[in-house]
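Here the complex is missing a single protein chain, while all its other protein chains stay put.
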Amino acid sequence: MLRIACPYCGTRDEVEFHWGGDAHVARPGPEVGDAEWSDYVFSRENTKGVQLERWCHVFGCGQWFNVARNTLTHEIHAVYRMGDAAPDPDR
Amino acid sequence: MADQIGSDVRIDRVTGLSIVSLKVSRNQLDSARKTLQLAKPLEVAGDDPRSLWLGPDRWLLVSDTVTADTVIVSCTRGLAGILHNAVDYSSGLAVLRVAGRRAPLLLATGTGIDLRPARFPAGTCCRTRLGQVATVIVSEAPDVFDLYVDRSYETYLTDWLAESASIYTSYAG
Amino acid sequence: MSQPFRTAQGGRIERSKPLLFTFNGEPMQGYAGDTLASAMLANGVRTVSRSFKFHRPRGIVSAGVEESGGLLAADYGCGLLPIVRATQLPLVDGVRAESQNCFPSLNFDLLRILDYTRSLWPAGFYNKVFKWPNWHAFEWAVRRTAGLGRLPERIGPLRCCHMNAHCDVLVVGAGPAGLAAALDAARAGDDVLLVEQDREPGGSLLHDPAEIDGQKPADWLRNAVDALQCSPNVSVMLSATAVGYYDCNVLTIHDRSAAYRRDEPVEVFWKVRAERVVLATGAIEQPLMFGNNDLPGIMLAGAMRQYAARYGVRCGQRIVGIVNNDLAWQSITALPAAGIEVAAIIDTRDSIDDALIDVARQAGIDVYPGSVPIAAGGSRAVRKLQFRDAQKHPRTIECDAIAMSGGMSPTIHLYSQAGGRLRYDEALACFVPQHCRQSVAVVGAANGEFAVPQTYNIGLRKPSPAKTGCQWIDFLHDVTASDIELACRENLRSVEHIKRYTTTGMAVDQGKTSNLNALTLLGDLTGRHVGDVGTTTFRPMFMPVTMAAIAGIRRGDLYAPAKRLPAHDWHAARGAEFEDYGGWDRPAYYGEDRDACIRRETLLVRESVGLFDASPLGKIEVKGPDAAEFLNRIYVNTVATLEQGRVRYGLMLDENGIIIDDGVFVRLAEDHFLVNTTSGHADRITAWLEEWHQCEWSDLDLVMNPVTSQWAVVTVAGPGARDVLSTLPGLIDLSTDRFAHMRFASGAFDDGTPYRIQRVSFTGEQSYELSVPAGFATEYFERIWQAGKAHGIGLFGAESLMILRLEKGFLHVGTDTDGSTNPLDVGFGRVVANKRTDFVGARSLQRDNDRRADRRQLIGFELGNARETVLAGAHVVTGRGAARRSEGFVTSACRSPTLGKTIGLALLERGHERNGEEIELFDQDRVVSARIVDACFYDPDGERMRG
Partner (left out) sequence: MKGYSAFSLVGHALRGHRHWKPLWRNPKLKKSYDVVIIGAGGHGLSTAYYLAKKHGVRNVAVLEKGFLGGGNTGRNTQVTRSNYFWPQSAAFFDHSLKLYEKLGLDLNFNIMLSQRGVLTLAHSDHDLESLRRRANAIRINGIDSELLTPDDIKELVPLINLDARYPIHGGFIQRRAGISRHDAVAWGFARAADTHGVNIIQQCEVTGFDIADGKIRGVRTTLGDVAAGKVCIAVAGNTSVLAAMAGLRMPITSMALQAMVSEPVKPCLDTMLTSSAIHMYVSQSDRGEIVLGGRADAYTSYAQRGGIPTVEENVAALLELIPAFGSLRLMRQWAGITDITPDTTPIMGKTPMRNLYITGGWGTGGYKAIPAGGDTMAYTIANDEPHMLIADFGLERFERGALIDEGGASGVAH
């Protein structure tokens, strides 16, 4: 079971959170072509290794935040707020 | 409704509280916190109304003396010029008091948060998951906890606490 | 009742407390402090059950978790449970134990035939046969022979719950190593949790006489336990097994400390979050490979010593030891003291520490170094042992029990579950911990320290060269050395293939006494080093866990939370029949006869006035200078142009352009909106809005407040709605010229109760949604009810509402739409076209595929034949038989009480351009014909609604 450190509430069990997929995805405007649009809607980084992803503390403060998590080991390397810059990967 | 399980834990319904749900714009949090002395993260602050921290931009203001409208008015006055929304939520939440030597253990049968006195002293407030539903747990005093839960779940949570308490009691004797 | 194999004195049992139990109906006696196994052994029981595949006789082999023979059905108050480990069950008064897997009786088992024809059923035989005509023809027979034990007939009184805990240090295992670790941590001031699966602490101290820190083990143990009890920051759990080690140092514990009580048995499933974990789980002695090594009477050497020292039980009268390591000598030479004759010790090693030999000789034990065990003899229990001595002379010794030891293997199951890597240690001839990501330490025997201070010598582990009798590897799944050879021969040489092909290590003990021998053998056969062969994956559960304990109190109504209406009891008192609608307990209808009630309620709303509880409607307040802009990006519909006090209907899409919710929104003030969501989606949409604001458009200045539970909603609908409501003192003037359809107002009743009222209609009748604080719900339902009596008011439930809205052709998201429905499909083409700005999902609607003419579009239909009916779920079909093809399906249908005919909605290919067309509806081979009509069946111009 994951234990995630919410930047607002501290460390809680996995079951209090909702996983929200890739972080730092830019939403394209309506002017883009079908290819670019579907890449935004459907494609996923799905990284094997350290992945930047969004989580929401639904059973707690209700806040969304970002997590740098190793999808192979489940180790969490960093937790940072929405809008903060991604941590430097080779740290 | 008062439910007594052994002498070690009892569950009571707390009524007659005025509860206001306050949301403040992310852009003006600091000034809001100052003017109203709103609670810091995971804490309860003030005395009447008391403010319960639910999240960085959300508090519950609770009073057992004045009406919700009075609380809202003082909010609006205090937060003049600050984007916020304060609404009466007295009917939206049910409040249960779990008290007794075994109160922390009873809660621990249904929530993963760390309730050890050192980590969860009186005056702590946190929103978490208890018996599958979102619940605000406030530590009022050693072995006394108030649970704020969505009104629609009151029956469920009460049944849940009673059943869990009875099983735990027959386990621990 | 005599206990022939009980020693005169000694052991930790309470001889003053005799307990009665039965085995296969035969009454027997044991003592408090016994396990079922020790008590059975004391009574001279040899064969206790039959094996899984070949129904060979099985006896008790060990004294612990690794038991592979003493599995039986036992009733200690929770029903006759299958696969109970006799070595784990504390003897409680009146236990009823029965042999498993034998018919008609333990001593005469017909299916033993499988053993005599063993060569026909080698590993994986079923892959080679039973293909024709098909497997199903043989399966029933195979299934009946498989399976250990039976499901109990009745459900026992056992109750279960969970417990969550946090600690600085979790110590698993209360042997000397664990106790020492716990004491250290306690002294350091840490919060310590010490768990021990046995019912008393001590581990090997309970039977190992060797001194520890210059003290007698018993004294050392007493001191340690006292010290722990005195420290407030330590808690000790007994009869509690750590079964799972997960991410982030979360461990699960199966707590059976209250499981064996006759009254109110309870099992608790713990989830512990530990800063650090210390694994002091000890080691498990491994069997040796030789012919018929599975015969009852053949036991692990350490176990025999435990039975003697801890339980005062003699496991035989004349014992032979077969060993390959020093520890086993200690175990066996300790037996004579308990009045057990040890005929000989046969050691596969050539050179043995003289000290050991002296001890043995003094105890009158013959010693045979450098020997090779050939086979044990005996039919239902061991009678003799054949072996070859150092001079290669074949010899035979009579005996009624054999103490074997193939050396120790650390209990590293939990360590491996934690992600710990293992290393094969040549000197110890077993796998030991190497490195782990998580914060865990392994100490004592679990870390390969089997014999501090002495060193531990072990010889090679190899199968007996002789071919007499089968050499059993997995005693539970009846896997033999030749099965492993066969698998290698067929090129299933990977350790994982061997496991799956022979099923070794897959039985209920998960290979605790078979994996190491299997791996060693596999190494030999494939010319690989055991270390390179590697192990299979260790996974939870370390010991099987009662499923009821895992479910905890999530049974019946507590399985999943149900939401209740504020006026639940009021509805119940009026005969409401409650059903689950999106997590809410809501009145489906009021009364007895479902269909009659639904029909009555429908007509009631059409003809006079009905009362409906709409409290679950989602309500979210959105406030701020950018509120309008925000909602404009969320809704398909235009929000900016909505005037204050007005209500507008809107659709929400996901980014793929699929409809996810609908409902009305209200402009309370220039910068203040109230969003209504469907009842089932209130939480989901609240989260949806927060997500868009927090993650995508945090630059927009606004705040959101969900107020769903604060406001109870009373819907009053029907021609008499206005007249009924107008009687409420303090309500605004509802006359249409003042308060037209799709208007909103708020205020307070004369008694001061605040209210919100909006004139919207899901029924097609004049209709008002009146909100009052949920605390006043019952009071106001009652008031309106009383006021309505004069106008023939009645209650209507969710089912008649669905009919009313269907007669009106109103869409119900999730019923009339699915995971592929976009707004164009449900006739929102113009709304989409008129929207000037971008919104969630807008871009997807530009794709050709979303504008295809032949998409499934929502249409209305009615049946030609007035007596015919059709159900939602029927399909619109063309063609017959094999050529039959679905063009879409009926999403809603009913026999309309108002119109006296069957009507419905369907998603149909090219539906929008097919008005008037005749179609065929197919339901489970029944076909009825229908005609496509305008989707609004009732009051198309909406006069009744607006009037």
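Order of writing sets the labels: A, B and C. Residues in every chain begin at 1.
FYI, a residue touches a chain if its C-beta (ideal position, glycine included) is under 8 Å from a C-beta of that chain, and two chains touch if they have at least 3 such contacts.
Keep in mind it's a predicted model, so treat the numbers as computed, not measured.
Colleague: Touched by the hidden chain, which of the shown chains?
Modeller: A, C
Colleague: Which residue, C:Ala185, C:Val323, C:Val432 or C:Val545, contacts the hidden chain when the whole complex is considered?
Modeller: If we include the chain that is not displayed, C:Val545 is the one touching it.
Colleague: Would you mind spotting which of C:Arg554, C:Arg574 or C:Arg646 touches the chain that isn't drawn?
Modeller: C:Arg554
Colleague: For the chain not shown, which residue from C:Glu341, C:Asp818, C:Glu868 or C:Asp939 touches it across the whole complex?
Modeller: Residue touching the absent chain, from the options given: C:Asp818.
Colleague: Which is it among C:His568, C:Lys835, C:His875 or C:Arg895 that touches the chain not included here?
Modeller: Answering carefully, the residue with contact to the hidden chain is C:His875.
Colleague: Considering the whole complex, not just the chains shown, which residues of chain A touch the missing one?
Modeller: 1-2, 13-15, 18-19, 21, 34-35, 38-39, 41-44, 46-48, 51, 53, 71-74
Colleague: Considering the whole complex rather than only what is displayed, give the residues of chain C touching the chain that is not shown.
Modeller: Touch set of chain C with respect to the missing chain: 52, 78-79, 81-83, 119-120, 122, 125-132, 134-136, 139, 142-144, 146-152, 155-156, 158, 244, 246-247, 250, 252, 271, 482, 486, 489-492, 494, 496-497, 500-501, 503, 508, 510, 537, 539-541, 544-548, 550-552, 554-557, 559-560, 562, 579-580, 656-657, 815, 818-820, 844, 847-850, 871-875, 877, 882, 884-886, 889-890, 922-925.
Operating definition for what follows: only the chains that are shown with their structure count from here on.
Colleague: Report the inter-centroid distance (CA atoms only) between chain A and chain B in whole Å.
Modeller: From the centre of chain A to the centre of chain B is 29 Å.
Colleague: Between chain B and chain C, what is the separation of their C-alpha centroids in Å?
Modeller: Roughly 31 Å separates the two chain centres.
Colleague: Which parts of chain C, given as residue numbers and ranges, touch two or more other chains?
Modeller: Residues 271, 273, 698 of chain C each touch two or more of the other chains.
Colleague: What residues in chain B touch two or more of the other chains?
Modeller: 112
Colleague: Per the contact definition, I'd like the list of chain B residues that touch chain C in the complex.
Modeller: 21, 23-27, 57, 83-85, 87-93, 105, 108-112, 114, 116, 119, 131-133, 150-157, 159-160, 163-164, 167-168, 170-171
Colleague: Which bits of chain C are touching chain B when the two form their complex?
Modeller: Going by the criterion above, the answer is residues 159-166, 191, 258, 264, 266, 268, 271, 273, 552-554, 557-558, 560-566, 568, 584, 616, 621, 623-625, 698, 701-705, 707-712, 754, 773-776.
Colleague: Chain B touches which residues of chain A in the complex?
Modeller: Residues 8-10, 12-13, 15-16, 58-63 of chain A touch chain B in their complex.
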